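The other protein chains are all here in position, but one chain of the complex has been omitted.
The chains carry the letters A, B and C, assigned in the order they are written, with residues numbered from 1 in each.
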Amino acid sequence: MTKTFKQLMLGGLMASTMIGGAAAEETIKVGILHSLSGTMAISETTLKDAMLMLIEEQNKKGGLLGKKLEAVVVDPASDWPLFAEKARELIEVNGVDAVFGCWTSVSRKSVLPVFEELNSLLFYPVQYEGEESQRNVFYTGAAPNQQAIPAVDYLMNEEGVERWVLAGTDYVYPRTTNKILEAYLKSKGVAEEDIMINYTPFGHSDWQTIVSDIKAFGSAGKKTAVVSTINGDANVPFYKELGNAGIKAEDIPVVAFSVGEEELAGLDTAPLVGHLAAWNYFQSADTDANAEFIETWQAFVGDEERVTNDPMEAHYIGFNMWVEAVNKAGTTDPDAVIDAIVGVSVPNLTGGYSAMMPNHHITKPVLIGEIQDDGQFETVWETSGLVVGDAWSDYLEGSKDLIADWRAPLSCGNFNTVTGKCGGSGS
Amino acid sequence: MARSTSQLYLDGVSVSFDGFKAINDLSLTIDPGEMRAIIGPNGAGKTTMMDIITGKTRPDTGEVFFNGVIDLTGEDEASIAELGIGRKFQKPTVFESHTVWDNLELSLKAPRGPFATLFHVVTGAEKKRIEELLELIRLGEKRDELAANLSHGQKQWLEIGMLLAQDPKLLLVDEPAAGMTDAETAETAELLKEIAKDHSVVVVEHDMDFVRSLGVKVTVLHEGSVLAEGSLDHVSADERVVEVYLGR
Amino acid sequence: MMTSFLFRAMDARAGIFLALLTAVILLVPAGNLLVPEDSPFHVPTYTVALMGKYLTYALLALSVDLVWGFCGILSLGHAAFFALGGYAMGMYLMRQIGSRGVYGDPILPDFMVFLNWDALPWFWYGFDMFWFAALMVVLVPGALAFIFGWFAFRSRVTGVYLSIITQALTYALLLAFFRNDMGFGGNNGLTDFKDILGFDIQANTTRAALFAASGIALGLCYFICRAITRSKLGKVLVAVRDAESRTRFLGYRVEHYKLFVWTISAMMAGIAGALYVPQVGIINPGEFAPANSIEVVIWVAVGGRGTLVGAVLGAVLVNFAKTWFTAVLPDVWLFALGGLFVVVTLFLPKGIVGTVSQGWTALKQRKVSASAESGSGTPPTAPPQSPAAPANLAGPGKGKPLSSEPQPAE
Partner (left out) sequence: MRDGQLMGARPVFFPVAKNRRSPVAHLPERNLILRDAETADPQDDWRIPSNRGGPMSFLKSFLVLLCLAVLSIGSVSAQDSSEALRPLVNELAKGKFDETQRQVEALKATGDPTVAPALEALSAGDLYFRKSDGMVFIAQREGKSYNLTDPLTGEAAGTAGRREVKKIKVNNRLRRVIRAALGSLTLQAPDPAVRMTAAEAIFKAQDPEKIEALDEALAAETDDNVRTVMEQARAAAVLNSDLDESEKLEAVQTLSDMGNRDALSLLIAAQSASAGAVQEAAANAVAKIEKSIATWDAAQNIWYGLSLGSVLLLAAIGLAITFGVMGVINMAHGEMVMIGAYVTFVVQELIRTSAPGLFDYSLFIALPLAFATSGLIGIGIERGVIRWLYGRPLETLLATWGISLILQQAVRSIFGPTNREVGNPDWMSGAFEIGQMTVTYNRMWIILFALLVFAGLILVLKKTPFGLYTRAVTQNRRMAASMGIRTPWIDALTFGLGSGIAGIAGVALSQIDNVSPNLGQGYIIDSFMVVVFGGVGNLWGTLVGAMTLGVVNKFLEPYAGAVLAKILVLVFIILFIQKRPRGLFALKGRAVEA
């Protein structure tokens, strides 16, 4: 298998450099793979616009390697197999040198083999469940240890929470995050009966029963909090129900990992003041870089009210890292960029620097914010330093021995430190 | 009236829909080889009676026997049809996107299971029978036309032809002359008489001239039960029949 | 008996279609593997994968056309059978990964390791063998269709009621497969396949072979459909579609016929799904989405309901349009696609193939009727056509009673 695989990689490489070479006479092409229609358009369209803006800004600065950048936009239409097809189209037909895209885990899973086969680059900007490290993919969103665990720590220490509701949409990100959190909470001495786990389908819109369950669970004489991994669309009805049922943040705070400024834009946040979210960026971050970014963004989309959010910052970081790495390598050749990008450090929007780690995850500060009545978050706590993204969770049975390091000589995404072998935990 | 010697035997049949008694204690016997005309005002229960005989509607009470021994109330449409009861609808119902020929071919007596039809090959005998029927229903020239393109009268005939193709013992014919020209009506009457020579036939009809031209025993239905029975002259002399037809 | 059954399937139209299909099956892989990459005749792998996908969609459309076009059962749930076939194949492919998964577990697929399953659930047994998986590809959708059909057809659920419960079926399965507790990988589904029958699934030769397999499956199923629809059974099906009660009163057990064709169709959909999965590299519950089933119906309608070639053509054309629009007009392609559907419905009511063949026969008819003008006095309002094309589509739309399928008013 390895032999054919190498041949394949070589073939793919030749093909991509050939097409790339032909196209690069005028421009360097950048693929944007975000759904512009279907259920995920609601979140992903913004990222497409953010990428277009970043590319435009870069071109104003003179482009890259003396060439202009050219964005190639396709619409995978929230259809997961279509993501793979469109990724192939971007790389093979349009000859792009890097792709920025995907939101859901399943879309990323769907395109992984394509990037591997055709040896191209994917920058994935969304917080995700971890448990993955692939040579061609750069994870610029948060891994669970960059979001979930600090949030739980905060609630425990600052708010004295003793009883936990882990509510999520039934898919892999909430499942994994909740698994990790459950293990983590138990390690902190939380009893089994003080944890309630609840899953709902995608786009769940009738939250009456669950909100009343939460209320009931919260009236057991202990301080209770909800850790929500509820997916984008279902959040609006969830928070509306919470607000109406009179669950105040002071009584039962809800900390969410998938609710950002963009989701709040669809809500009247006055009844939600004080509920929390954990991210690596908030629009309210008080730095000059962020102010400039927001201004450019609002000018770009022509809307003074338009918000920014964490995945946009992830793209901002990812894009700048790629630019930096290409400059460092002097070429857009994927192999060279993969080698060059590890260790590249660029400013993030919260006043620090984020660096690409050998496991293809980046370092980020973790911020806990409270919802304000103007739809923004206010940072109430942040990590003192940067947190390194963990590809493999220390709290999961199968993965605690795994590490990822894509530098030579290890060059492995799932190196088992116990067996000393690359390739997971098996023999 | 002996059940054992009858072709069709209904006794004390009642059926109601949401409290409305469509058929009320109806009893009727058709002898083998008999042609019977059934008349009655709208809502007298004629069509419902046919539904009961052909298995579309289950009676609430009462007995329905075919050939004196077969209880029809326990059978469904398909098996009743296979027993030898053919039915022509009030509104001509043929397979519009099939040709005249195919309509007849589908009706021919043959095994009715899916696998039998899947591997069915038309035999010479079948072809001959279809030719005969085409002749009989005067549609020989239209054999390759789609049934949808036939005139109203032609569709009526085609449907009668399809009935005959099934080779039934008993034919239930609902308003065969509706919508026909006078000439066509007369021809249809002839056709039915021809058929009645070797089949039992039940004709439901409004057209008194048509019934007269058949010259058979008449049963008058009213409010779901038999009001009068006998020759047309006999029943039309019956005061109750006159009253029903003219209104109270 | 068998020979005549098969022989019946072949005529000029089928011949042309199968010849064209054979050409595609041979030329596309050849263009990919044999022609050098710099040649203008080289077919890129991207195109092979894309066309392979189209072929499986065409097969799915064919299966829908068999029940809808010929038997009048409008299924809004065929994607369920497609996806079940796909899952059966996906499970085989998952088992083939073996210890090459990220966790290196020789038995358990990655997602199970990930969610702390300690043993393989019973319904995953056997899927490490190709023959077993291949059997399941046909049997699982077939069995589900049989059970569902057995109840639905016996209860005489028809028309929109049937359509909506097929939709309920696929929707329920969608929700069920989303559940991670089900053991099918939840929303992420099955992915990261490595080998099929020992061949690297990403190799160009494997892709070409899968493409050819899809083409052959399509050809075979087309041939079977053709044989079915041109047999007496096919005529009974059309009879059921046009006048179900009439067919019953002729002595046919309508439910048996429906069940037969429904089950066959589900099996074909399963095969389509099984071929689809290795080519796109992922199967997840999204394939069960009711919208997908509706789309398939639309492909058939665009191509021409009741014509087998039309179903194939419709699937390929609509999907080509989709691929093209999403790349060329990523922001507004839905306008184009939606507009296409509206325009086709309004101006090509019988679909592309239906309209073309109608025009063709109308032309022939004119010649014929010119020589034999007289007789009935009722000039044909609609030209005769393939017995399969639904007659009820022929008339002008306005002024007709609302009931669509000419059903007898007993």
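The definition used in the following text is that a contact is a pair of C-beta atoms (placed from the backbone, for glycine too) under 8 Å apart; a residue touches a chain by one contact, two chains touch by 3 or more.
The structure presented is a predicted model; accordingly, all values stated were derived computationally and were not measured.
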item: Among the chains presented, those that the missing one touches; value: A, C
item: Among C:33, C:120, C:164 or C:356, the residue in touch with the chain that has been omitted; value: C:164
item: Candidates C:13, C:42 or C:179 - the one touching the absent chain; value: C:179
item: Listed residues A:204, A:315 or A:364, member touching the removed chain; value: A:204
item: Hidden partner chain, residues of subunit A it touches; value: 36-39, 41-43, 45-46, 158-160, 170, 198-201, 203-206, 208-210, 212-213, 215-216, 218-222, 233, 236-237, 240-241, 243-246, 249-251, 253, 262-263, 265-268, 270-271, 273-274, 276, 370, 372-373, 375, 378-381
item: Missing-chain contacts mapped onto subunit C; value: 74, 148, 151-152, 155-161, 164-165, 167-169, 171-172, 175-176, 178-179, 290-291, 294, 297-298, 301-302, 331-332, 334-335, 337-342, 344-346, 349, 392-393, 395, 397-405, 407, 409-410
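Just so it is clear, only the chains that are shown with their structure count from here on.
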item: Centroid distance [mean C-alpha coordinates] between subunit C and subunit A, Å; value: 37
item: Computed distance of Cα centres, subunit B from subunit A, in Å; value: 73
item: Residue ranges of subunit C touching subunit B (in the complex, touch as defined); value: 1-2, 4-5, 228, 231-233, 235-236, 238-239, 242-243, 245-254, 256-257, 260, 375-378, 380-382, 384-385, 387-392, 394, 406, 408-410
item: List of subunit B residues in touch with subunit C within their complex; value: 47, 51, 54, 56, 76-79, 81-82, 86-87, 89-91, 93-99, 102, 105-107, 112-114, 117-122, 141-142, 144-146, 148-151, 154, 162, 166
item: Contact footprint of subunit C on subunit A as seen in their complex; value: 1, 4-5, 8, 11, 15, 18, 36-37, 73-77, 79-82, 84-86, 88-89, 92-93, 104-106, 109-110, 112-114, 117, 131-132, 170-172, 175-176, 179, 199, 201-202, 396-399, 402, 413-414, 416, 423-427
